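Every protein chain of the complex appears in place save one, which is left out.
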Amino acid sequence: MFNKILVANRGEIAVRILRACRELGIPSVAVYSEADRSALHVRYADEAYLLGPAPSRESYLRADKIIEIARKCGADAIHPGYGFLAEREAFAAACLEAGITFIGPKPSAIASMGDKMTARNTVMAAGVPVVPGTEGTGAMRDEELLAEAPKIGFPLLIKATAGGGGKGMREVTSLAEMPALLASARREAESSFGDGNVYLEKLVEGARHIEIQILADQHGNAIHLGERDCSIQRRHQKLIEEAPSPFMDRELRQRMGTVAVRAAQSVDYVNAGTIEFLVDKDKNFYFLEMNTRLQVEHPVTEVVTGVDIVAEQIRIARGRQLSYKQEDLVIRGHAIECRVNAEDPYNGFTPSTGRITHSLLPTGPGVRVDTGVYPGFEITPYYDPLIAKLIVWGETRGQAILRMRRALEEYRIVGVRTNIPFHQTMMDSHRFMGGQYDTRFVEERFAMPEPGDERETHHSEIAAVFATLVAHHATERAAQFVMRNERDTSNWKWVGRWERLHR
Amino acid sequence: MFNKILVANRGEIAVRILRACRELGIPSVAVYSEADRSALHVRYADEAYLLGPAPSRESYLRADKIIEIARKCGADAIHPGYGFLAEREAFAAACLEAGITFIGPKPSAIASMGDKMTARNTVMAAGVPVVPGTEGTGAMRDEELLAEAPKIGFPLLIKATAGGGGKGMREVTSLAEMPALLASARREAESSFGDGNVYLEKLVEGARHIEIQILADQHGNAIHLGERDCSIQRRHQKLIEEAPSPFMDRELRQRMGTVAVRAAQSVDYVNAGTIEFLVDKDKNFYFLEMNTRLQVEHPVTEVVTGVDIVAEQIRIARGRQLSYKQEDLVIRGHAIECRVNAEDPYNGFTPSTGRITHSLLPTGPGVRVDTGVYPGFEITPYYDPLIAKLIVWGETRGQAILRMRRALEEYRIVGVRTNIPFHQTMMDSHRFMGGQYDTRFVEERFAMPEPGDERETHHSEIAAVFATLVAHHATERAAQFVMRNERDTSNWKWVGRWERLHR
Amino acid sequence: MKYITTINEKEFAVDIMDDHHVSVNDKVFEVDFESVSGQPVYSMLIDGQSYEAYVYAGEDEWQVLLLGQQYPVRVEDEREKRLKSSIGGKVQESGEFQLKAPMPGLVVAIPVSEGQQIEKGQVLILLESMKMQNELKSPRAGKVERLKVKAGESVEQRQVLLSIL
Partner (left out) sequence: MKYITTINEKEFAVDIMDDHHVSVNDKVFEVDFESVSGQPVYSMLIDGQSYEAYVYAGEDEWQVLLLGQQYPVRVEDEREKRLKSSIGGKVQESGEFQLKAPMPGLVVAIPVSEGQQIEKGQVLILLESMKMQNELKSPRAGKVERLKVKAGESVEQRQVLLSIL
């Protein structure tokens, strides 16, 4: 086993990895920015070291510091999680040079899959279908891209060459608007990845985003753990994932699984990875990209297969054989994950920051929560808005949806706005229940409920009573306060609200 | 489906049942005592009605009021949970008379299994082995019992005829101490069940407590869901349960399962029930009693079988057929449950009460928590000390133990003492890891760690630093406070501590 | 105590009769209301129905989060109400619009300059927060005045960035 594993990440995924280390009995090391001193990953780790100021560039992206800390504290392996340094070839290479195991694929695999165009060419060569788009001609200037665009046809997508997670991505419906969008895409790509290069890709309409989780060891064994349907997205950010996909059948799963394994093998992939596909309504599928790391949504696969993917990553990195053969894997029931973000769905999903003052996690049968926050923790604007992943299991998809509704209703977070109401509305939507959705569903066919209907009018009456009672008490208590009735400590609470009300 | 289900219980089990109702889309009704106005079951239910003052006799045991409330609010079914009215024949009967479905067995079955002696005779007739003890001669006077005792032989147990959960139970090693123990047993039985009758039973030494979960519908179908090992007990109170039992083999499981189903059928049992057995080291098993209700520890069975036992109870009560056949049931992996009680393991497990000021639930892969409390909730002395059930799943028993360790370490509860340290010590004990334990293990072979060893000395040094820093700050802040530095609100906190320190 | 409570133009006449009775538009309800563990989370049993809501003071209204729905609620006692209507209309009405940062973040770019004439919907400022770029647009046509920030500057939530006249 490893003597010590350093987790080069923060938030829920750092906690997830620390848990795996603990369960394998391996001492763990956390690194943190000044903004994260009391973050959960610092509290849970066996050791913790400061990286630097809050901005990622000065902390979680400081590869040099991280490797130095690993050396100093005697960590012989580093788990990068997702984001930050997870898909940086240079970092993986630097770890190897420092004699530290990078828990992930070889630098070469990261490189060839990391550059979207190289990736396309590599998998095409392996006979994997890809989405039409600008070929691997490296960095292209705007003029060239503008010339290429009509040949691909509109609508199309501008994507960051070094990108992922929808950052630096723009959708183009006409040549006219393209220059402006190129500029903003390059700007966002630059600020997110330090690389402003972009490429074009045909937009497959009515497409579903379906990805295959794969595991490969250092002995040439590679298996797939079935698919995840991640079609519920907004601005190309995944919001809900499920496994299995309601759109999938055994035959298609097998075909896509085989192709995915082939794609991975085309770069001698080792460790856990995910092949993302677009699938059109006729079940033609196109390779989109490979994520050479742990996915945010890995838990839905864990829940239906019983495989602990992170534990398996660590075993693989140690040179062990896969604990499973393809035929061992049985998919049991159905899993759904909702990403709970600090975003206000009633306000164009604007990020919300602040201190979580009160929080109640949903628990009970079939519910799993992966989170990095707790009551009293401050949500800062420095990092991504994901505060928790709510995962449910059900014997059937129907049961899973009902359970998710139950869990969402139980979930209480006070202090920041969250997108929980969005998820609740989604779970109630007939199209979602029917599995009738594609990657454009949220943007084109989905809306938060408008007040007005039956149920609504009743509830607004209830809301009116709530607000009136609170206002009434606030006034009364404030009055008492003026009368200096200081014995009753509850006054303080009320006064607090009174002041907020009138600030 | 039912129009509305009333849950005649409180705490974690009320919440568990409300969740099942919500997931089945059935409106739910909570009842509560004055002590429970802001309890979780009141917060989660669709409707909630006050029963009366805190003492159970005036609230949760008020069958009449509960049925009246059900009538008034239009609930057509009542789920009793466990404890309180769950095993009262009269209550089940009263529900039927009121035209309300009692989610549980027929009154007749409760009656024959509820009276331990009738139960023994019934199952013996059905060819189920029982533990030697006083035969079904109804209520016996002390003289008679004292006369019987030597024939059974010591050690033996005094048990409450109407009892369960170790209440009114005493262990007797000699005739001399028996009179005093009879008196206290009767007293406790009287105060717990309103019935002071007791009987005697041979104490099977080196015994394991293994129980079989069964499900039976109204159409004569009956299946078992495998066993739970509940041998980790203290004062006959279960503390840890696991499924499957490390002591079990397929052959024994089949035999005990078949016997359990036969025992249930001997009283035309319907709905969920549990047959408790004592199993000696030679794998002879004896019928102990049948619990004609949902068990506290039902989740470990749910986790390994994937069956939602509470949802199944409701379906059965509606007259549906069982959703499973015996051959459908597959046991996957291993589950362990730790009962987290408000008891101080460093202080003879004395009950601890108070307000939970801070709490952090363990979450993440393979962890389930069933609880009825939350930060800010007050633990009162009126009800049993169970505040949460921590359940983990692992592919193997080993993984489950490691995961439980991880979860226990994550669990934070501030405001009341809990027995979490007890569970942590247990998970570290070699005998538990080896599955080498019986029902006497906790009382005879188990002790909380004494300071002194390597690890300990290091940790007491750490503890010394913690205490010194806190004391140091407390003094400093208090000093500042005297200087009326009121801008710094954090003072208030510190002063609070300072005052506590010197009260 | 009588209040006029308004949720998107819909008015409710709410009368808090005593600790356990409230009437809404003259319909009387039995109410048991309390704060959960000293937080702005409230549990209310209204004629037996159990509801829970998160109620907090917003900019100039109360915000109620109930069953995943958010309700902006204005609560005025009758006297206040009459007063207001006599003055006529909102006092907040004014010729100047102040663009405030909807969230803390980093000003990435300012495509407009002071004194510039702009149209409704035109992008005024690009604000990056939580790694997403957010375009802050003008709610109406006008002239850019009092530009208070520079590109590259970090801003607090609700900080005034510029004004439209």
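Every chain is named by a letter (A, B and C) in the order it is written, and numbering of its residues begins at 1.
We take it that contacts are C-beta pairs under 8 Å (C-beta built on N, C-alpha and C of every residue); 3 or more make two chains touch, one makes a residue touch a chain.
Model, not experiment: these values are computed from the prediction.
Note that the undisplayed chain, when the full complex is considered, contacts A, B. Interface note for the absent chain: among B:E148, B:D268 or B:D384, the touching residue is B:D384.
Across B:H219, B:K325 or B:H472, the residue that sits in touch with the chain not pictured is B:H472.
The chain not displayed touches subunit A at residues 30, 37-38, 42-49, 73, 374-377.
For subunit B, the residues in touch with the chain missing from this view are 167, 184, 187-188, 191-192, 235, 342, 346-347, 350-353, 357-358, 381-385, 408-409, 412, 414, 420-421, 424-425, 449, 451, 456, 459-472, 490, 493, 497, 500-501, 503.
Basically, only the chains that are shown with their structure count from here on.
Contact with both subunit A and subunit B is made by C. Chain A has its Cα centroid nearest to the centroid of all protein Cα atoms in the structure.
Averaging C-alpha coordinates per chain and comparing to subunit A, the farthest chain turns out to be B. The distance from the centre of subunit A to the centre of subunit B, each centre being the mean of the chain's C-alpha atoms, comes to 38 Å. Subunit B and subunit C, compared by their mean Cα positions, are separated by 48 Å. Separating the centre of subunit A from that of subunit C, both taken as means of CA atoms, is a distance of 30 Å. Among all residues of subunit B, those that touch two or more other chains are 44, 374-375.
Shared interface positions of subunit C, i.e. residues touching 2 or more other chains, are given as 37-39.
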